[in-house]
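To start, the structure itself, in C-alpha cells.
Omission of a single protein chain aside, the complex is shown with its protein chains in their original locations.
Letters A and B mark the chains in the order given here, with residues in each chain numbered from 1 onward.
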Amino acid sequence: MNNNAKIQSIELNAWFGSKQVLKDINLSVKANAVTAIIGPSGCGKSTYIRTLNRMHELVPNAKMSGKVLLDSQDIYASDVDPVIIRRRVGMVFQKPNPFPTMSIYDNVAAGIRLTGAKKGKNLDEIVERSLEQATLWDEVKEDLKKPGTSISGGQQQRLCIARAIALQPEVILMDEPCSALDPIATAKIERLVVELKSNYTVVIVTHNMQQASRVSDFTAFFYLGALVEFGETNDIFESPKNQLTEKYITGEFG
Amino acid sequence: MLSSYAFRKFKNKLFFFLCLICVVIAVVPLLSILFEVISRGASQLNLQFLTANALQGGIGPAIQGTLIMIGLTSLFGIPVGILSGVYLSEFGNNKYASGIRLVNNVLTQFPSIVIGITAFSLIVIYVTGSYSPLAGAVALSFILIPIVARTTEESLKLVPNSIREASLALGVHKWRTTLSVILPAAGSGLVTGTLIAVARIAGETAPLLFTILGNSFFFQGFNQPMDALPIRIFFDSRQPSAEIQAQAWGAALVLILIVLALNIGVRVASRGRFSR
Partner (left out) sequence: MTKKITGDSIFKVVIAIIAASALVIFIANAYILTTGSSIVFSRFGLSFLSNTNWNPVEGRESFGVLPYVLGTLVTSGIALLIGVPLSLGIAIFLAEMSPRGVRVPLSYLVELLAAVPSVIYGLWGLFVLRFWMQDYIEIPLNKYLGWIPLFSGTPFGLDIFTAGVILSIMIIPTVASVSREVISAVPNSIREGAYSIGATKWEVIRHWVLSYGRSGIFGAIILGLGRAVGETMAVTMVIGNAIGPNAMPTSFFRPGQTLPSLIANGFIESPTPIEKSAYVGAALVLLLISIIINVLAYFMVTRVLKVKGGAVE
C-alpha cells in the first residue's frame, strides 16, 4: 500500500458477464498529479477508470472483485454508498454530454442542487468559480441561461469539466476527453488538465501517446486487461522496461 | 430530522416501491377479469351450450357468427391491408402515399361506434336493405385495413435494403422481388401484425351492433341478422334473468380463449424468427 496514493486499486478484476476484462490490477495513483492510462483499443482502460468511481457496476452483467482505496477507505465496502463516492470522484466522458434539458448555469449547478443548495449568491459563486477553473467563464458569462448544448463541442467538454469540478471532487477521471474534439479545443483542454492537478488528482485515459507524454506525470500501460508497466511518464516513454511497452510506444502495434 | 443525504436515499427507496405498486395495481384487474371469466364461465361450458342455439340455451350461433365474421373480414381485409402496406413501403415516396399514410393514421383512431354507423348506412340501408353479415364484415374491415396497412409498412421497412438491391441486381422484376423476396423476409413481423389486428376485430362489438344486430339462430343467409360472441355477451348481460347472465360469462370465456389463442399465436410466430 502506497501512502502517497490518493486512489489505488488492489487485485482489481472486472468482468462483463463471463468475459474477464481486467486482471489483477494493482495501481497507485499519486495525489495532485496527472496519471495517464494508455494502451490499444480493448485493453480495458475505460473499464478501469469506471471501477474507480463505481460506474462500472451500472452496466447490466458487470462484475468486479478486489479493492479500490480512496485515501485508504475501500470504496467497495458493503456499507459504502456509490452515490457518495461519485461526488468525491468525478468523471468527464469521451463524448461531451452536457444535459440538453438544462441551461449552462443549471448544468454546473446540477450536482450542488442535488444536495439541497438553493439558488442564491452562494450558488452563483460556485458556478462562476467552477466555470473559471474550467477556463470557460469568459466565453459563456453572458449566456448562462442558454441550453448546455448550444455551445461548441470543445466548450461543451469544458462545461462538463466545470460540472464535475463544481462538486469539488478529490479525483477527476477523464475518459479520452479530447477524442471527439478538434486540435484547438484539444490543446485548450490539455492545458486545463495540467492546471487542474494543483487542486485535484487527475486520471486521464488516452489513446494518443503524445498527449500522454505532454500532460501526465505518471503513465500506466495496459494490454489485454493487464497492467504491463507503470512509472513516471518520462521513464515510460524514454526507457520502458517491458518489451511490450516499447513495442506499443514505438508504434509496432495498437 | 433526516439529513439531506438520508432523505435522498429514503426518496429513492420510496419511489421504487411506489412504481412497483403501480404495476401491482394494474395487474390486479387483469387477474380479476381472468379469474371471474374462468370461474363464472367454466360452469357453462358443455357441448349443449357450445352447439345449441339461443332458444335452447346455447351460444352456437354466436360462435359460428364470430368465426364467420373473422373469416369474411380477413378474406377481404387482410389482402387489401397488406397490399396497401406494400405500396406505402415500397413505392411510397410521393405526395399521394404521404396522404394515404396520414389518412391511415387518422383512421386507426376512429371510434369504432362511428364505423358501425357508417357501415349501417352504407350497407344495411343502401346495399342489402337488411341487417347482414356483409355489413358486419365491411365494418370490421374498416377497422382492420388501416391497422394491417400500418403494421405491414413497418415490417417491410425493417427489411434491409441490401436484400432489395441484391434481388434487383439479379434482374428480378420489382413486383416479383416484392412478393417473393421481401414479403417472406418480413414474414413473422407481418404475421404478428396481422394476427394482432384479427384478435382486435374478433372482440369488437360496437361495429356489429348496427350491422348484424344479433340473432338467436344460426346463420341464415347474407340478408339476415347474425349473432356473434361480443354481441351475445352484450345482450345477455342486460337480461334480468340470472341464467341468461350466466350464459354471458360462458360466451365471454369462449371469446377470451379465441383472443388469447390469437395472441399466443403471435408470440409463437415472433419467437420463430428472433428471440428478444
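Note that in this section a contact is a pair of C-beta atoms (placed from the backbone, for glycine too) under 8 Å apart; a residue touches a chain by one contact, two chains touch by 3 or more.
These figures come from a predicted structure and were not determined experimentally.
**Student:** Using the definition of touch stated at the top, determine which of A:6, A:30, A:45 or A:87 touches the missing chain.
**Tutor:** Reading the full complex, the residue touching the unseen chain is A:87.
**Student:** Looking beyond the chains shown, say which of A:33, A:55 or A:140 touches the absent one.
**Tutor:** Selected residue, touching the omitted chain: A:55.
**Student:** Given that one chain is not shown, which residue among B:72, B:137 or B:252 touches it?
**Tutor:** Checking the options B:72, B:137 or B:252, the one contacting the hidden chain is B:252.
**Student:** Determine and list the chain A residues touching the chain excluded from the picture.
**Tutor:** These residues touch the chain not displayed: 53, 55, 58, 60, 83-84, 86-87, 90-91, 93, 95, 97-101, 110-111, 114, 147, 149, 160, 163-164, 167.
**Student:** Considering the whole complex rather than only what is displayed, give the residues of chain B touching the chain that is not shown.
**Tutor:** These residues of chain B touch the chain that is not shown: 8-9, 11-12, 15-16, 18-23, 25-27, 29-30, 32-33, 36-37, 40, 80, 83-84, 86-88, 91, 96-97, 99-100, 103-104, 106-107, 109-115, 117-118, 120-122, 142, 145-146, 149, 173-175, 178, 199, 202-206, 209-210, 213, 230, 233-234, 237, 245, 248-249, 252, 255-256, 259-260, 263.
Here is the rule we use: only the chains that are shown with their structure count from here on.
**Student:** Which of the residues in chain B come into contact with chain A in the complex?
**Tutor:** Contacts found on chain B: 4-5, 8-9.
**Student:** Residues of chain A touching chain B in their complex?
**Tutor:** So the residues of chain A touching chain B come out as 81, 83-84, 114-116.
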